[in-house]
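Here's a structure for you.
Note that this complex is displayed minus one protein chain, with the remaining chains in position.
As written, the chains take the letters A, B and C, and residue 1 is the first residue of each chain.
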Amino acid sequence: MTRLRMGMIGGGEGSLIGPVHRMAARIDGMAELVCGAFSSDPAISEITGKREGIPASRIYNTWQEMIRNEDQLPSDARPHFVTIVTPNHLHYGPAMMALEAGFHVMCDKPLCISVAEAAELQEVVERTGRLFCLTHNYTGYPMVRRAREMILGGELGTIRKVIVEYLQGWMSTPVENTGNRQAAWRADPGRAGIAGAMADIGTHAFNLAEYITCQEVTALSATLRSVVPGRILDDDGTVTLLFGNGMNGTLIASQVATGEENNLSVRVYGEKGGLTWQQMEPNTLTLMWSDAPIQLIRTGTTFPGTGRAAPMHTRIPAGHPEGFIEAFANLYRNFMMHISALDEGRKPDPLADYPGINEGLRGMKFLEAVVASSARKAAITDL
Amino acid sequence: MTRLRMGMIGGGEGSLIGPVHRMAARIDGMAELVCGAFSSDPAISEITGKREGIPASRIYNTWQEMIRNEDQLPSDARPHFVTIVTPNHLHYGPAMMALEAGFHVMCDKPLCISVAEAAELQEVVERTGRLFCLTHNYTGYPMVRRAREMILGGELGTIRKVIVEYLQGWMSTPVENTGNRQAAWRADPGRAGIAGAMADIGTHAFNLAEYITCQEVTALSATLRSVVPGRILDDDGTVTLLFGNGMNGTLIASQVATGEENNLSVRVYGEKGGLTWQQMEPNTLTLMWSDAPIQLIRTGTTFPGTGRAAPMHTRIPAGHPEGFIEAFANLYRNFMMHISALDEGRKPDPLADYPGINEGLRGMKFLEAVVASSARKAAITDL
Amino acid sequence: MTRLRMGMIGGGEGSLIGPVHRMAARIDGMAELVCGAFSSDPAISEITGKREGIPASRIYNTWQEMIRNEDQLPSDARPHFVTIVTPNHLHYGPAMMALEAGFHVMCDKPLCISVAEAAELQEVVERTGRLFCLTHNYTGYPMVRRAREMILGGELGTIRKVIVEYLQGWMSTPVENTGNRQAAWRADPGRAGIAGAMADIGTHAFNLAEYITCQEVTALSATLRSVVPGRILDDDGTVTLLFGNGMNGTLIASQVATGEENNLSVRVYGEKGGLTWQQMEPNTLTLMWSDAPIQLIRTGTTFPGTGRAAPMHTRIPAGHPEGFIEAFANLYRNFMMHISALDEGRKPDPLADYPGINEGLRGMKFLEAVVASSARKAAITDL
Partner (left out) sequence: MTRLRMGMIGGGEGSLIGPVHRMAARIDGMAELVCGAFSSDPAISEITGKREGIPASRIYNTWQEMIRNEDQLPSDARPHFVTIVTPNHLHYGPAMMALEAGFHVMCDKPLCISVAEAAELQEVVERTGRLFCLTHNYTGYPMVRRAREMILGGELGTIRKVIVEYLQGWMSTPVENTGNRQAAWRADPGRAGIAGAMADIGTHAFNLAEYITCQEVTALSATLRSVVPGRILDDDGTVTLLFGNGMNGTLIASQVATGEENNLSVRVYGEKGGLTWQQMEPNTLTLMWSDAPIQLIRTGTTFPGTGRAAPMHTRIPAGHPEGFIEAFANLYRNFMMHISALDEGRKPDPLADYPGINEGLRGMKFLEAVVASSARKAAITDL
């Protein structure tokens, strides 16, 4: 398979997620970073680009310039896709321009800062036929894929209940005021949008709940708080999720759960059984049954009944732990498989799915509903 | 110390909690079961009484008869206290009569079936000066005591957030219709009261949250469901808890979380740190800090800074696991220490606390608020 | 069932294991402590006896006096059995005298201090027909019973390998010289016998390995050490176990594994599967299979295929953790079931087994072989 060419917007020195995207893109040897506008600060962009071995001519000072110039390159040089890893308010612009220029787009989450923006992006994606991947990266874990496959296959029976939690503690003090760049933009409504923790991590939890259960939330009741004095956006919230089919859920997202690292977990209960998955020990999926002992499904095992979804997202044998970067890379791999299939007129593998523009739009609807419900004292609000 | 005499109402053959009370009372050699009205079925009462080695003259067919007769016995024969282990609707009557007769009362939870009943009981307890213990037994675990002691001591800083969950799966099918006596009364409004899972296990979770954090809930937003078709009372619910001081909480209680055994857990987050405790592995208390590695506090260890609360509720050295019965027995022990202290005119050890009539009243207020909020679409409701 | 009468030798104030025996005997309401010679110090014996509510006439200063006097009592007053909880060197004498007097004997482990003593005891047990229980209490855990039942049933296939570890850290400093009475006699060859850690905890590990695998060790290679300067007996050792059938094992026992509490674990590997059990979280038995996902068997669950051994040794439903005292009590219960069956001419339940005189003799053979092998530089030594 040809290695795909990739451009990057954002992700310069000091970025948290930029390097993750680059490692994820590189690990399977399927992508090559060929150009970038890594920062609004040209000096930073240059440092990052050079370190990545990109020729000076393809290191840009602005994303507009990059898209314009790269669009002029011959088809064997121009990027197949562009990765956007800027703060939330800077997803919409680059994504629109890149799509219109004919590039596929890999975009960090949340999609943008409003349902209106999201709807426009959806329209452009549909019109241009370009592929769009939103890095709700936790769906890339093999055991998440396995969980979804089991639920789709009816192994747990009708799903009745989901509990999804995303707990972090790193913002339990006002770090946004003490030079932490990651915190600064996340706590700033101008750059983060209408929500704080709920946008940053709550949307991951929401996406994971819908992805694993294969059900859509139709309404919710939310309570948001800004716990740290002086903070404008929410840093903690609880949401009761109502699904169309009578199923219910609880979503908890907090960045002031002091001492928690990156504790994302999901539990799903159906008529016949339940399951638990925890991101911090991602290679075990716990299955609980009404009529049989607990089972632990493990990444890399291939027993009768293992299914195809998990093995397809696993690189090494059982007991050799795979982690965050590998899961992230699974989205890149799937996205690139789709690009190649499109280019070659093939139908992609149906198991190589990845979160796309629809998931982005749903995330925006979730955020607007959460903020509205909380403002109306937890009133049940349609999505 | 003299062994205290104990009578029992309810808890005959087929009871789940009756034998637990008897084991808990016996393990430390401090109590002796001297009389009982173990069942509304005289044959059952007789079988249980005989097996317990109680003379026929003190095995009764009704609790009224028992209280009346035992009240006539000389002071060196009459019970010091009466334990009530009947279904919820049969707590109020026996408790009132026993208190008025001058017996101390050990009562299973929830206290009764309404705030009105609870208030009356509280009045009688206060008037008679009799001691009243409500078996919110999870407060008897050493690590729960340690958690509370740390929070009281300010070690976690101001508490901001609590997550308490009580998940069971045993009612995920309509077991109340298939001969399961435990399920039958719990699912019957006539015997259980206004709530199902929320009364049976939600009140434990509520009590634990208030006990550990040393804070009181002032309002809540609740969503209850009856998941199993045909079930009248709730079998699943989520509650957002608002505490007076800006602190917030989430309470989840379910008896349809298929595959879950008796999964009660509590997590508390303060300004400086957080903690986690899980009932099913009760001998570990996990502490998470903003500025130091995670610590595991273990039952039976006595390091500098261990405090006095946990060791006082521990029987054997670290690494020799103590469990449910021992924790239950800790409430009996504390209650009996208070009875002896009262009899001897001593002040009891302040760490030998146990849940009492106030906790029972709060539980009833919680239940009524939960039911009201859920009926009004999760509207925030004062407690 | 009649409550059985029990006498106790040793176990006075300051004893670790005396109170455990009393709690274990009491919890199920099947035994009543009626007499005791609790200490070689009459004052201590008196205090303990009084606290236990024993009349002064049946509190003794010496065990000889106790056995002599109690033997004179009428059959409805004399103890059914005598529990011996003295240091190792004081098991043989009381056990011999009690057996000869016609009492059944419950004895703490290890059985005695030599194979010669053990063989004599065995002879007397056989001759008198009295019952003898040795408190290798870890065999009382429900999940240990389940493990053995599965192995007996061939579910793991032919057993090939066992790893058993017993790690403690409490003797990692010379506590025997700083007033720790528990350490003092364990470190003293005059009271502990020929081995230290190997006698105190290694025999538990050895017994557990043989009990669970249903196989006997035929030879071994051992390396013992006295790590703490000045200590005479071993405080640490590794033993390679050879079983007659080609099966192999590793046994590690240490009391200088700093920081370890009471970390006894056993792992068994057969042709078809493996299992793991850890005493410190005793309610889970992990099964690993060559062709299927890991399973967790949990105390208190009753699924198809659960077998009868675990439920019979469980008191409360799944998720309500049972611990050390309950497991200990299971041996008391089984032993008392055998006594009652013998008295009533019934055959006892075959699942109500308990470690007896044979297990004691094997423990002594193990100790002598370990010490001999270690002295000969790990030479393989027959048992």
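Structure notes:
Following the convention adopted for this analysis, a residue touches a chain if its C-beta (ideal position, glycine included) is under 8 Å from a C-beta of that chain, and two chains touch if they have at least 3 such contacts.
Note that this is a predicted model, so its numbers are computed, not measured.
From the set B:P229, B:P293 or B:G345, the residue in touch with the chain omitted from the display is B:P293, counting the whole complex. Shown as candidates are A:N263, A:T276, A:N334 or A:S374; the residue that touches the absent chain is A:N263. Touching the missing chain, out of C:T250, C:Q278, C:T306 or C:S340, is residue C:T250. Residue-wise, the contact with the chain that is not shown comes from A:R26, picked out of A:R26, A:R191 or A:R308. Along chain B, the points of touch with the absent chain fall at residues 287, 289, 291-298, 301, 303-304.
Counting the whole complex, the residues of chain C in touch with the unshown chain are 156-157, 160-161, 163, 165, 169, 172-173, 221, 223, 225, 227, 236, 238, 240, 242, 246, 248, 250, 252, 254, 256-260, 267, 269-274, 287-290, 294, 377-380.
Although one chain is not shown, part of chain A still touches it, namely residues 1, 3, 16, 19-20, 22-23, 26-29, 51-53, 168, 170, 260-263, 279-283, 298, 300-301, 315-326.
Methods note: only the chains that are shown with their structure count from here on.
Chains A-B form the pair with the most C-beta pairs in contact. If you average the Cα atoms of chain B and of chain C, the two centres end up 35 Å apart. The distance from the centre of chain A to the centre of chain C, with each centre set as the mean of the Cα atoms, comes to 55 Å. Chain geometry summary: the mean Cα position of chain A and that of chain B are 43 Å apart. Residue positions 287, 289, 294 of chain A are each in touch with at least two other chains.
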